[in-house]
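Removed: one protein chain of the complex. Kept in place: all other protein chains.
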Amino acid sequence: MSVFHGIPALLQAADPNMPIVSGGWFFFFTIVKMIVIFTIYMIGVAMLTLAERKISAWIQDRHGPNRVGKGWLQPAADGLKNFMKEETMPEGVNKPLFVLAPILSFIPALTAWCVIPFGAPWPTRWGRIDLVVADLPVGFLFILAITSLGVYGIVLAGWSSNNKYALLGGLRSSAQMVSYEISLGMSTIPVLLLAGNVSLNSIINQQAWGGWNVVNLTVAFFIFMVSAFAETNRLPFDLPEAESELIAGYHTEYSAMKFSLFFIAEYAGMVTQSALMATLFFGGWDVPFTARDNIGPFSKWLSLLSIGIFLAKILFFLFLFMWIRWTLPRFRYDQLMSLGWKFMLPLALTYIVLIAAVMLGLSAAGIEQGILYAAILGSVNLGMLIVLFAILDRGRIISPAYGRMHPKEVERLRQLDRQLEIKRRPIGAEGGEIMAIKVKVVERPVDDVSYIRATLKGMALTVKHLFDVQGRVTTQYPEEKSPISPRWRGTHRMLTTETGKARCVACGLCPTVCPANCIKLVPGEDEEGNRYPLVFEIDEFRCIFCGFCQEVCPEEAIHVGRHYENSEYSREGFVYDLQRLMDQTHPVCEMWDPEDPKGE
Amino acid sequence: MLAESLALTAALFIIGVIGVLVHRNAIIIFMCVELMLTAVNLTFVAFSRFYGPAGQVFVVFVMTVSAAEAAVGLAIIISIFRHRQTVDLKNINLLKG
Partner (left out) sequence: MEPHYPLFYVFHFYLFGVIALASAITFVTRKSPVTAALWLVNTMFSLAALYVMLDAQFVGVMQVLVYAGAIMVVFLFVVMLLNLGHPSELADARGGGWKLAATLIGFGLLSEIIVITKTKLPAQLVVARDFNEQQLQKLNAVGMIAEPLFRDYLLAFELTSVLLLVAITGAVVLGRGRAAGAR
């Protein structure tokens, strides 16, 4: 019956009652664990930025970063760029707080990892090493306490930036985080009820024997997932850092390393929340189907396998974070807050009462924790899921984002519209007045709107695009270039006569017509008495590439052409003199020919 | 450790009292009150080591009451600020004399 029945003594036990390693070795191994976790965390966060860009690209039918080391070294390039950028310190900021804020944002995400067990205990010669940095008896409460400190970084960043957009973004973001912290904590109370203990090791133990909590407590998982998204400021809850809304929210004034610290903090928070979801609801490091076997609890290979499984679960959740980010649009701020307070919190509270009642009933009926227990809890959850997803998920019951207005309000606006109708005739007509506001009431069918099901459909579409390798299109510049129109106006070019002299006769029309004043022309007279340009300079940096100079030139000497790749190390380098303009070789812009109006 | 804890408690409490008496900014006064409550918490915890868990239970109550008081007090400060545009206690003296 056991899946691992065939595997020999590899997974067999060491002494199951081995005591924990003690004394100096304990200290030493704790330091080792801390260093290992920190290293993996930092590398993981860097790779996560790459993963985000790649996954977002694949979902959007693009390739993503594929230049620096075939794309794998892109995070290193980004890190190097951030190191070398200028660190801004805007005027009027509160300097100590400005520098402290990203640090305060980063520390809680990392500290919360101290109590998360990442593998089965490892037996060694000196004792048993618990693969957790600090096995606190108040494990999970420690995590709640530390994640609630994450608000400080944002509040201080918003306030110390001396910038009203940053302040607004900081206030919004911290209000959002605080609201969803409550739902986060409430949704884990059923988990703690089932496990009977707050320590994470015992939660994992309970799941190993009693079935994963995603089966026993699905609705709690759903609430936790939504709250985790809001805690880490990820879409669909990322209004505080939305570029189009608040410039960049609380990190508007930050640049270079401080800014990247904020982003490292955000990704570190993602990793922590994924680890929490894996631990609380998916069994943590528990390898499925092994608890009931006669495979002893402590063995080196089991530890390694459990570390691998835990990593796989975390990676799955990180993928989920990114998948949802690139599927859903973001919530408006009032919708976000309504969702947190008016839907998530009552749902979590009702669920606690329900689960406590079921547990009480089960223990009164004498059913022990086991398969039957898990089955009954699972079916209760299934029922609640059906109620939630199928029955309540319509119209505005589940979403307090009121798409419809109150009927009285609608009627009042209609009255207003009728009154204004008379005044809305155009000015000058009989009895007309200045155009008044037109009131248009948009009705939306209430019963057809479904949120959770629409989300799931969107996710299906996104994942279809994710795996569609053929459909990815990206122009690999500079090997391939996008085709440009024959009428493209780019870098200037001076055409020459057969003798190599410029066609320009220094008539002075192009400097006159140039709207940006970028042409400098000094006419001169040569030996035969012809005009020629003594000095002819075009400042390509000032030029707006309108093409007027080409259109006005009577000699068809100066042209704009199909070339756009100018780059120099200084502004002076952009001033093209006559020789340089004559040396250009790109095709010129084809203008409209009056003898050939159709363009043949 | 009892004597050291109690000495620390006394010191923190006194700092809180002096802070309340000396400051004029209503919000800082509020925070000094919180400091006093925290010092009292330390007393309870220090004693609970010798006298059982009742001390820690009382600390839970003190924390709860302190949270409630902070919420209501800050709401009052916000209301006062709306009317008077100041939180300087020298200007909030309508009932004086």
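For clarity, chains are labelled A and B in written order, and residue numbers in each chain start from 1.
In this text, contacts are C-beta pairs under 8 Å (C-beta built on N, C-alpha and C of every residue); 3 or more make two chains touch, one makes a residue touch a chain.
Quick caveat, the model's predicted, so the values are computed rather than measured.
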Among displayed chains, the one left out touches A, B
Given the contact definition stated above, which residue among A:I103, A:V138 or A:A460 touches the chain not shown here?
A:V138
Specify the residue from the set A:V21, A:L167, A:V287 or A:L305 that touches the hidden chain.
A:L167
Can you list, in ascending order, the chain A residues touching the missing chain?
94, 97, 136-138, 141-142, 144-146, 148-149, 151-152, 155-156, 158-159, 167, 170-171, 174-175, 178, 197-199, 202
Taking the full complex into account, what residues of chain B touch the chain not shown?
1-6, 8-19, 21-25, 27-28, 30-32, 34-35, 38, 41-42, 45-46, 48-54, 56-57, 59-61, 63-72, 74-79, 81-82, 86-88
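Simple rule for what comes next: only the chains that are shown with their structure count from here on.
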Between chain A and chain B, what is the separation of their C-alpha centroids in Å?
41
